[in-house]
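Every protein chain of the complex appears in place save one, which is left out.
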Amino acid sequence: MHSLEKMLSRGRTIAEPQSLAECIDACLNCELSCVVCADACLGEREVEALRRCIRLNLDCADVCGVTARSLSRQLQADDMLRALVEACARACSLCEVECRRHASMHEHCRLCAATCRRCAECCREALERQQLSTRGDDAAAAVDV
Amino acid sequence: MHSLEKMLSRGRTIAEPQSLAECIDACLNCELSCVVCADACLGEREVEALRRCIRLNLDCADVCGVTARSLSRQLQADDMLRALVEACARACSLCEVECRRHASMHEHCRLCAATCRRCAECCREALERQQLSTRGDDAAAAVDV
Amino acid sequence: MHSLEKMLSRGRTIAEPQSLAECIDACLNCELSCVVCADACLGEREVEALRRCIRLNLDCADVCGVTARSLSRQLQADDMLRALVEACARACSLCEVECRRHASMHEHCRLCAATCRRCAECCREALERQQLSTRGDDAAAAVDV
Partner (left out) sequence: MHSLEKMLSRGRTIAEPQSLAECIDACLNCELSCVVCADACLGEREVEALRRCIRLNLDCADVCGVTARSLSRQLQADDMLRALVEACARACSLCEVECRRHASMHEHCRLCAATCRRCAECCREALERQQLSTRGDDAAAAVDV
């Protein structure tokens, strides 16, 4: 079993640390992919045509990073987390669409579009299966009350 | 005029860089306030009673930081940004409520609750006045098409 | 007394929460200023001439944000923190120099150069006065042993 998955399965009632770990992993991959794609776009001759791509990359990188962190915490799933994962799914989709427009010209855009797509899918699955609503029941909250 | 506000008023069609700057400012203050409150909670004798407060602080800090960054970019307001600002408002409210529970015992919680409240208000105002939908019309997008 | 300063003065032996708060504040201002300047640069007609400025802005924004967070924690000052504040001072200086090259053309670069300079100064002062070496002695560490 993967190390992250093992760490996530401790102290949680959620049945599937595996799919949670996959979603977190997809977010981190997407964050990095977007940072690299933004930077590679900046280095292209026709950078003016890539401005929107760069901005969407930067937005997407930031949102993915925070979503990964938030998903890693043992708080009860709530509206906050749902809104955040929703924002993440949308940021990934926007970025994917834009990257795909440049995919035939730029390999980094082609690769980034694929990473964005996978992350958007993971986020949407998490929202649909309502895993988010069973993420928590954290021991800390119990102690806290 | 404040330096951030000046920078934001360049290249934007949005009528009110001032309220945008206020919202960004509130997010950054809240990020830092939550980082400090989490750390101060960790140092308290009764840290077990503050676990949930610490986790909400960490979540809130991360979401506020990213929201500030995203609000600073000249992308057209869209569902992504709305979902993110919504997540931010909720993170702040959750954190405010929890901090207030400890406010009589811990000055840092009392101060942090106030900062969270202000940030939540700024975010909600931005959502309600629909400023977010007029944020953009970015020059870059125009060039890009 | 400023709210952050108040929060920082709790539970610390460091004599001067004020200068610590100033440094943290300078880091956060610089983070945001760099995010905004990078975005404004991306929107300029002559974006190809601003690539290096954008990259330095992004680097500087990230390092400043993390330095602010790290300075906010009650850990004993050590080589890690010194290296980080050093990295922050250098990132700010690199970014200031580059921004100043474009200052006559772009107001956002002129403003950003000033914010970077101030942050670099705060970081260097902190390193020189060796405040960093008295930051900690945290209660938690004592409990921990």
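Labels for the chains are A, B and C, by order of writing; each one numbers its residues from 1.
Note that in this section contacts are C-beta pairs under 8 Å (C-beta built on N, C-alpha and C of every residue); 3 or more make two chains touch, one makes a residue touch a chain.
Please read these numbers as outputs of a predicted model, since none were measured by experiment.
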| item | value |
| --- | --- |
| Interface residues of subunit C (partner: the chain not displayed) | 48-53, 55-56, 58-59, 62-63, 65-66, 69-70, 73-75, 78-81, 83-84, 86-87, 90-91, 94, 138, 140-141, 143-144 |
| Hidden partner chain, residues of subunit A it touches | 3-4, 6-8, 10-11, 24, 28-29, 31-33, 35-37, 39-40, 42-43, 61, 65, 68-69, 72-74, 107-108, 111-112, 114-115, 138-140 |
| Missing-chain contacts mapped onto subunit B | 38-39, 42-43, 47-48, 51, 54-55, 58 |
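What we mean here is this: only the chains that are shown with their structure count from here on.
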| item | value |
| --- | --- |
| Where subunit B and subunit C are represented by their mean Cα positions, the distance between them in whole Å | 19 |
| Whole-Å separation of chain centres (CA-atom averages), subunit A against subunit C | 27 |
| Multi-chain contact sites of subunit B, meaning residues that touch two or more partners | 65, 69, 73-74, 138, 140 |
